[in-house]
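Part of the complex only, each chain left as placed.
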Amino acid sequence: MWWGRSAGGRWTGDNARVIVDCAIYQNGCRTEGPEDLSDALDAARASGDAFLWIGMYEPTEQEFEHVSREFGLHKLAVEDALTAHQRPKLEVYDDSLFVVLKPVMYDEAADTVTTGELMLFIGDSFVVTVRHGEGAALAAVRRRLEHEPEVLRHGPTAVLYAVSDAVVDHYIEVAAELQADLEELEAEVFSPNPSDSKNTAARIYGFKRQVLEFRRATNPLLQPMERLAFGEVPFVHEHAQPFFRDVADHLTRASEYIDGLDRLLSDALAAHLAQMGVRQNDDVRKISAWAAMAAVPTMVAGIYGMNFEHMPELRQVWGYPVVVAVMVGICLGLHRMFKRRGWL
Amino acid sequence: MWWGRSAGGRWTGDNARVIVDCAIYQNGCRTEGPEDLSDALDAARASGDAFLWIGMYEPTEQEFEHVSREFGLHKLAVEDALTAHQRPKLEVYDDSLFVVLKPVMYDEAADTVTTGELMLFIGDSFVVTVRHGEGAALAAVRRRLEHEPEVLRHGPTAVLYAVSDAVVDHYIEVAAELQADLEELEAEVFSPNPSDSKNTAARIYGFKRQVLEFRRATNPLLQPMERLAFGEVPFVHEHAQPFFRDVADHLTRASEYIDGLDRLLSDALAAHLAQMGVRQNDDVRKISAWAAMAAVPTMVAGIYGMNFEHMPELRQVWGYPVVVAVMVGICLGLHRMFKRRGWL
Amino acid sequence: MWWGRSAGGRWTGDNARVIVDCAIYQNGCRTEGPEDLSDALDAARASGDAFLWIGMYEPTEQEFEHVSREFGLHKLAVEDALTAHQRPKLEVYDDSLFVVLKPVMYDEAADTVTTGELMLFIGDSFVVTVRHGEGAALAAVRRRLEHEPEVLRHGPTAVLYAVSDAVVDHYIEVAAELQADLEELEAEVFSPNPSDSKNTAARIYGFKRQVLEFRRATNPLLQPMERLAFGEVPFVHEHAQPFFRDVADHLTRASEYIDGLDRLLSDALAAHLAQMGVRQNDDVRKISAWAAMAAVPTMVAGIYGMNFEHMPELRQVWGYPVVVAVMVGICLGLHRMFKRRGWL
Amino acid sequence: MWWGRSAGGRWTGDNARVIVDCAIYQNGCRTEGPEDLSDALDAARASGDAFLWIGMYEPTEQEFEHVSREFGLHKLAVEDALTAHQRPKLEVYDDSLFVVLKPVMYDEAADTVTTGELMLFIGDSFVVTVRHGEGAALAAVRRRLEHEPEVLRHGPTAVLYAVSDAVVDHYIEVAAELQADLEELEAEVFSPNPSDSKNTAARIYGFKRQVLEFRRATNPLLQPMERLAFGEVPFVHEHAQPFFRDVADHLTRASEYIDGLDRLLSDALAAHLAQMGVRQNDDVRKISAWAAMAAVPTMVAGIYGMNFEHMPELRQVWGYPVVVAVMVGICLGLHRMFKRRGWL
């Protein structure tokens, strides 16, 4: 057997690192097949209901050349498949369908979202999947499919559905993680402890960037999914339309979720600004109240510090204690008044 | 009779908790029917103008399996019906129509909005309703319909209309509750008493979240309602279009209402920010006025506290009273001036 | 004659309060007709070019029942006509056209906008107008039409045109009133007198609510008017399209006006916020300048209030006057400097 | 010759003030024609390739009556042509095309934008232009056209093109003037001199109003221009489509320009707010630094102003100079520290 991770076939010598998995599926079951790629493809075509599925990881131009020639992939699609940083899209060529998906990953530790890339070439009897970056558990999708022969029986369409379903379902999970992060952030914004909010603006802004990154993965995919769900796309079974409709529906949900997060973040930033204003008002009032309580004794003391010869109070034995008592009394009175007015 | 809440029929053993109500309706009237589900469905189909309506509450996969097999429900719809957190939608399958509605509930005490889920499978002669969460008074709708045989006579379409009409009408009621809440909030924003506005930003933000939650229930429903109102949807009588148009119209009203609330909340947050600024300006002015009234006697007292040998005033008998009178005079003058300028 | 305000005909007994006016129009002229409603309608239908126009004010269900049965009005439209708080809309039924308009009124004293409701049922040879709330001068429209037989000759279409034209023209008048209010508000926002702006935020917010209320009346009407202007609507003459196009055009103008007001109000709120900032900066600077002018003499006096034995200045005859002169000099210098820098 | 400004023909007696210019054009050249309006129109029609062009200025209903009757203008278009404050639009009637344009004028001195109105009636062999307000140099367009017979040869279409081209080109010029104004405003917003920004918010707001006014002239014209550029419009040569496409393109450019100005103004207002914050922070820091430099000597002087009998320093000869030196030293140290931290 020439395919598979550990195989040492003729042309896989250089590609061992690059070809992650490769198999022929007939009637939904993984089968043996000829060692050569062309022969395998011919065999798959001949049998009518079989197809070849090659999974690759960040191939170079040289490494991809043999595959693209064998399957007659379009030059532009091949270029896109080799370079990362594509938009999600669906492109129909004469011999194949080219789909770009952008799976997202959530880094728990750093609360950041990163995006990878997943390209699929769908032909009459082949699927080529190319992965860039981490976070797209294609192997898991393949394993799951190999345990569901009744699904895999539908050929390349089933692979496209299973992969896009897995990617979109992960969107919803990541969106839920972000929702949890937002709730933490809200607690920070409305925290009564001012030292919590030193970097709140920076955190909200950083969150906005994550959401924008997420959006770049999900929103451009809406239109391709609608085409798969409602339009006529070659190499895709018409019967699969309700399934793609389901994926499109989940995608719309993820997208609406993300839009909601974005709006709430803008509102949170505005609320943070308002909270800053409220806090400053509170601080200014509190500071002023204490200042008033210090200013009154200072003023009174200043008056009795005047050097007039004829100030009868200065001569009295009770002068000093009475003045001090008056100072304390005024301060207590002010304290009580400010307390009642909520300044302290 | 095998259906109904208290029935102990053959297959309802496990389902008693789950099947809330179940009946055959013929000519708009609840009738007796065979005990077995298949037989009941066959009977309903045979009679031509009868239909079977089963109402379920949060069924598990096992519990729903029998029903979905019997009515030939689509696998994807069944999956959606079993898991909550769906978007409102209308999906057409070969054998049935699948509608998801999201009723909203308003918690008076906490001023919060929560959403439930209501799924309907509409076939040629059956309706299956599945409810998740609280707040969807399906039983009330059924009771009302059973008293209006002339409506119920129109079959599954009538059930779909009655349910969606009830859900949408409740939207408008909840929107009115939120309107009342907004008015309270406005009073808080523009209250002259500053201690009222400590948490105003948090309240406005929380309100925004409620509105977003509400929006997620109403806005995605607009398009399915339009399809029912204008398009051709199988298993739905064409004559019902004006009725669904009416529902769509009420839904649009609720949706516009919610959008208006959302805009007003943004404006309220901006107005709150401006009010904070006005209040701070007022406070700073008031504090400064009092500070000025304390600073002047302090300064004057400081001058007469200087130890120069040749300060003729200090020798005068009238020196002290005159200086104190001047201090009081300046303070009164300042007080009057600040009062006139609106600083106090 | 059985119709008219003061008539005491057979079925108007209960309806006297409710039926504001009622007449048959033939060839554009008000004519006599049979006393009974059915007979009157039959007569109008028989004559071919005549129609019956009944005007009602807030009828109850019982009061409207006879009319709706006689003219074969659709149940849903009747429900809408009996309850206020509808959206503007145009609904086509088999036997009649149902139009909801929301006239707006402007209360000069309170600077508020309120909306009423105006429903029209248009049939082949009848018009039923139902009014809720104040502010829709239907009687004026009818009087004007009765003086323009060449218009009224076009039948129910002419009534629909005249009523919607009057409602939309009033929108433009109210928008102009609001424009004038906005100009007052602008003067307040940019007033140099700070005490003017205590409630500016509240007034802008309140204005926004008026605009939102207005918008709810105008915007949903755009689409029905377009249908009358461009589409095929039963019971409406095709020749009337340019006239409805004119109304639609005026409506668009009112709607753009309102949108412009809304944007300007948002800008005014932002400008108010900025003005608050400018004013606070000014106040802080002014207060600080005066504080500096008080702080310097206090500091100098403090120095000469120290009790050192060896302070030669204290012994000098000129000591006191020189120090006071220096204090006054510094204060004058500071005053001049602050004046020049615009702090005072 | 009965037409023209100075003509004293039969029916121009009253209209001399109103009819600015009037001529028959044949083969692109101004020609003589019969004195009576009907005869002139008949002559133009008879010759096949000739047309009559009447230019009017703010006609009253009476003044316009003769023209509208003669050319069979639609009643609604005539009403619109007589009242100013219309939206730009294109209306097709049986006998003529009615176009409303809103030329804008820029007042250099006041930096304000005002709009006029220009109505065109285009028929098979006539053009009636009606101008309201200043700023539409129709005479200049007519003169230019009279020097380009090869353009004028295309009849009424050429006039419509030339007029709309002139109006739209002027939009771009005015937009460039506003751009220059914006640059002045930006300099004001970011000026380091605070006294420059007292009225910045008011100026930005005023600018926003100008932009809104401009927008009301340009944006509603986009759709009519698209119809002329792509659709079938009666009385307009199909060959003229690329020319109207060019005008539509310029109009889109003006409109995008205006939208860009509007966005930048919002950003400028936000930046102004942020600048206010920066400035206030700077001021508060500067004021506090000076206050600290006054507070320290006051505090020290207060200590040595205490009346304790046993304060050995007070007895020393060097006591006073050392304390004053310490005061000065602390002040200089503070000054240096604040300078280094950017507070001064």
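Going by the order they are written in, the chains are A, B, C and D; count residues from 1 in each one.
As a convention for this text, a contact is a pair of C-beta atoms (placed from the backbone, for glycine too) under 8 Å apart; a residue touches a chain by one contact, two chains touch by 3 or more.
Not measured: the values here are computed from a predicted model.
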With 4 of the identical chains in place, the whole complex in this file holds a copy count of 5
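Note that in this section only the chains that are shown with their structure count from here on.
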Listing by label each chain that touches subunit B and subunit C gives none
Whole-angstrom distance, CA centroid of subunit B to CA centroid of subunit D, is 43
By the touch definition above, subunit A meets two or more other chains at residues 305
Among line, ring, star, complete and other, the chain touch graph is line
Every chain pair meeting the touch definition is listed as A-B, B-C, C-D
Within the complex, subunit C is touched by subunit D residues 74, 76, 80, 86-87, 89, 91, 93, 194-195, 197-202, 204-205, 208-209, 212, 216, 220, 266, 269-270, 272-273, 276-277, 279-280, 283-284, 287, 290-291, 294-295, 297-298, 301-302, 304-307, 311, 313-317, 319-320, 323-324, 327
As the complex stands, subunit A meets subunit B at residues 186, 189-190, 242-243, 245-246, 249, 252-253, 256, 260, 263-264, 267-268, 270-271, 273-275, 277-278, 280-281, 284-285, 288, 291-292, 295-296, 298-299, 302-303, 305-311, 342
